[in-house]
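Of the protein chains in this complex, all but one are displayed in their positions.
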Amino acid sequence: MRTTIRASLIFLHTALMAVSPAAAAETVKIGFITSLSGPAGIIGKHMKDSVELALDHLGRKVGGLDVEIIYGDDQRKPDVGKQLADEMLKKHRVHFVSGIIWSNVMLAVAPTVTQAGTFMIGTNAGPHELAGKMCNELFFTTSWQNDQTPEAMGKYMQDQGIRDVYAMAPNYAAGKDMISGFKRYFKGRVVDEVYTKLGQQDYQAEISQIRAAHPKAVFVFYPGDMGIQFVKQYVQAGLREQIPLYSVYTIDEVTLPALKEVAVGIFETRYWSPDLKNEANQKYIGDFRKKFGYTPSFYGTQSYDGILLIDSAVRAVKGDLSNRKGMIAAMRKADYKSTRGTYTYNVNHFPIQNFYLLKTVKGAGGEVEMQIQKTVFENHKDAYYQDCGMKW
Amino acid sequence: MILLVLEQTLNGLQYGVMLLLMAAGLTLVFGIMNLVNLAHGSLYMVGAYLATGFYQWTGSFLASVALALAATLVVGIVVEVVALRTLYERDHLDQVLATFGLILFFNELIAIVWGRAALYSSLPGWLSGHMQVLPGVRYPVYRALVILVGLVVAALLYLMVTRTRLGMLIRAGASNRTMVAALGVNIRLLYTVVFGVGAALAGLAGLIAGPIYAVQPGMGEQILIQVFVVIVIGGIGSIRGAVVGAVIVGMVDTLGRAFLKPVLSIVLSPSAADTAGPALASMLIYMLMAAVLAVRPQGLFPVR
Amino acid sequence: MGEPLLEVRGLTKSFGGLIATDRMDLDVTEGETHAVIGPNGAGKTTLLSQLSGDLRPDAGLIRFVGEDITHLGAPARSMRGLARSFQITSIFKDFTALDNVALAVQAHAGSSFRFWRPARRERALREPALEVLRTVGLAERSELMAANLAHGEQRQLEIAMALATRPRMLLLDEPVAGMGLDESQRMIRFLQSLKGRQTILLVEHDMDAVFALADRISVMVYGRIIASGRPEEVRVNPEVRQAYLGEDTLL
Partner (left out) sequence: MARSPRALTLAAGVLMLALVPVAAELLDQPFYVDLFRRIMIFAIAALSLDLILGYGGMVSFGHAAYLGIGAYAVGVLTHHGIANGYLQWSLAILGSALVALAIGAVSIRTSGVYFIMITLAFTQMLYYLGISIEEYGGDDGMRLAVRSQFPGLLDLRNATAFYYLVLGILLLFLLLGQRLVDARFGMVIRAARSNEPRARAIGFSPYRYKLTAFVISGAMCGLAGALLVNQTEYLTPEFMHWTRSGEIMFMVILGGIGTLMGPVLGAAVFLLLEDVLSAWTVHWQIILGPFLVLVVLFAKKGLIGLVPDEAAPGG
């Protein structure tokens, strides 16, 4: 043991070792970074619970090897995420870094990880940089590129012949991306584009403006608590019945328990839904509910898929974790049972997948849930893959 | 257009009322105990959670309001006795830091008890409709009720401070605490009562906010900073300042959000207005505060 | 007697309804020790605060060495040679006695925008400071924290700080307040030693001190000077006796 020889330095080592690195070559180490504290911690919980379920389903082995997961709480701060990544790479010597909710944290972390020669398996954030110019052979995602979801909504509303849409989003980069993604496919008139303060609570002023503008439909992107507040206030103002509400990343299984019947009748687009009829999804949903007692969200499925993707890669190289080329080739096949059904990878390692129109409805048991109405896109590619120089 | 301006003015007033309920307690506690309480937002959060919890438990909105108010009062008193009492004699720096610590504690405690997910909170049917304020102006009943509650609370506060013995003690305590002590008033008890009242007001704001906003850990901080802007503009420790400040901030924020962009697009190109409008709207109240303090370093209604 | 050193004309200050200084006139001549006396609440400290620049008068004129200083702040007046002591001891408690005085010296010894050389090693600050401490009799206590000095010593320190600014005129607000008999005797003796060399405007309650020190006395009642003159004149002034009815015995 090296450490016994340098006894004088042990204090430094042990004092800071939160998790002891009983490094053995036969253990797959995965660092999973997400937001666990603060208001966003609920998303992190969905993700973490799904990772644990994936490991249960794999018999606590990944690719046949023992597995060690190190969770990190990025507190939604890019610099903390970056520090965690450094810690996982240099201290824990992980083979894969996974997770990450936020685009900004992802943009800080992903290059750090891939430059170190380690795999980055994104399970939520899909910033366009990583889909285009900054694409990397060590970066894969099990989610989507940010623009794809609003593109699907734009396409649907265009196809429906809806004109005069009022568009709203928080005033930050993702908000603007969402609206521009929407407009990529929606060619009708946009009555107004309104950007509200990030983290805003009260939307009554904006709602009055909407009513005065007399649009035919409203399209919004309000993730998390902003969505809960906007939708509640929209419905309380009596607008739901007058002007239909179409949204992305606003109504989901994280916000639905806080909204319930308030959200009924609102449309979303998404690549996944709890009622997707495939074996992997039904097993995931069923076991998840049994183990954790709540309905998982797409944040969860992506994280679940992420672990399965890693499993498929390690399995393909028969546990030889030094065989990066082999693992890249394996992952490109997306050869695992994804909760969304089968999909393929684009050249930039972003999924080519279906997008559906979902509607919030009161289910048979009186529970409010989201159901697929129709398929908007089949095998949809993101808008940035041509900027990616990878060839395979 | 005029109707829209009117409606937005109403919205501004309603938002101002929400701010006032928070600001009144905060400024009361500052004026009398000289305590900067960042954890005031936590009491707001506690109020919202308790009201939501009681509503689910009792099924009666009014009962949940009463229970939550009483419970927040108790929580406030407990916090005062356990943690804050020792802070009165400390400087503002200590107060800011200790109550910052309390924020972390409360947010995490709520997350442990209720989970991190936002709670489901709704309105009873009789409050969820809307009413015709003027021909062509429909306004949610609940929001109108909020305005009403705010005006009643403002009036009650005014009466309490100017007409009652407690109010007299409060005013005396604010200007001369040794004198009050010499009169034989139990100053500790007075402080506890005042803090409890402030907490109950924050709780009231929280339980009102519950059905409109998201009930989740950390909800208090989102409004807290704006409330500080209110009391700083009004003059810390002044109830009158809190009222005026709340209305000003509510109006400026609401009207800024509604009309800044259209107004800017008259002078700027549409795309420039698109960018500058929301950016300016989100900074507006802070600019207002800086401007007020540049001219009047003690706020609009200085107390001492 | 030439031009007065300090000239006050029509000075007025009110707080809400309460008039603290009411169209007041006052002259202080170079070299004299001038005491302002008056019953509690007559507005003496308010007067001093207006003279030192800590309070802004509502109306009136203050002229010092021929210059109108009515609108100058406290630091600027200090620079022109007005130094005050406070009724409630006001010192830098977490500095040593010597630091306190050295700071006063520093304020009048060139720019303080100096960022490198330790001020505590500047002999040009420390030596004059120590000299002043010696004059007030605090030399042995110079390295003590000001907070740890006895009350009387703190009062002495305050005078020392005022003196260290090399003022043309001292404004003293009840220098012997709260002192024991011994201490106040020592303080009075010390102030007597300044007489003639230093112009002093003294606000004081202790009549022993006033009559021991003052060349002239002005009596202030309800914000106005009702009588002014040499001590023996003031002592027999019927208006003054009227105002001090309850305190007859003192006079």
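The chains carry the letters A, B and C, assigned in the order they are written, with residues numbered from 1 in each.
One rule holds for everything that comes next: a contact is a pair of C-beta atoms (placed from the backbone, for glycine too) under 8 Å apart; a residue touches a chain by one contact, two chains touch by 3 or more.
Here the structure is a predicted model, which means the values were calculated and not measured.
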Displayed chains contacted by the hidden chain, counting the whole assembly: A, B, C
Of B:N107, B:T192, B:Q216 or B:T254, the one touching the omitted chain in the full complex: B:N107
Residue touching the undisplayed chain, where the options are B:V46, B:A98 or B:L190: B:A98
Candidate in contact with the missing chain, chosen from B:L20, B:I236, B:L260 or B:A273: B:I236
Subunit C residues touching the omitted chain (full complex): 52-54, 73-76, 78-79, 83-84, 86, 90-96, 99, 103-104, 106-108, 111-120, 122, 145, 161-162, 164-165
Sites on subunit A contacted by the missing partner chain, in the whole complex: 2-3, 6, 9, 12-13, 16, 18-19, 36-37, 41, 44, 72-73, 75-79, 82-83, 86-87, 89-91, 103-104, 107-108, 111-112, 127, 129, 134, 171-174, 176, 197-198
Subunit B, residues in touch with the chain not shown (by the definition above): 30, 36, 83, 86-87, 90, 92-94, 96-98, 100-109, 111-112, 225, 228-229, 232, 236, 275, 278-279, 282-283, 286-287, 289-290, 293-294, 297-299
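Heads up, the rule we're going with is that only the chains that are shown with their structure count from here on.
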Nearest-to-centre chain - CA centroid comparison: B
Chain of greatest Cα-centre distance to subunit B: C
Two chains sharing the most C-beta contacts: A-B
Subunit A and subunit C: spacing of chain centres that average the CA atoms, whole Å: 73
Centroid spacing, where centroids are CA-atom means, of subunit B and subunit C in whole angstrom: 48
Distance between chain centroids, defined by C-alpha means - subunit A, subunit B (Å): 35
Where subunit A touches two or more other chains, by residue: none
Residues of subunit C whose C-beta touches two or more other chains: none
List of subunit A residues in touch with subunit B within their complex: 37-39, 41-42, 45, 171, 193-199, 201-202, 204-206, 208-209, 211-212, 225-226, 228-229, 232-233, 236-238, 254-255, 257-260, 262
Interface residues, subunit B side, partner subunit A - complex: 4, 7-8, 11-12, 14-15, 18, 107-108, 111, 115-123, 128-130, 138, 140, 142-143, 209, 211-219, 222-223, 254-255, 257-258, 261, 274, 277-279, 281-282
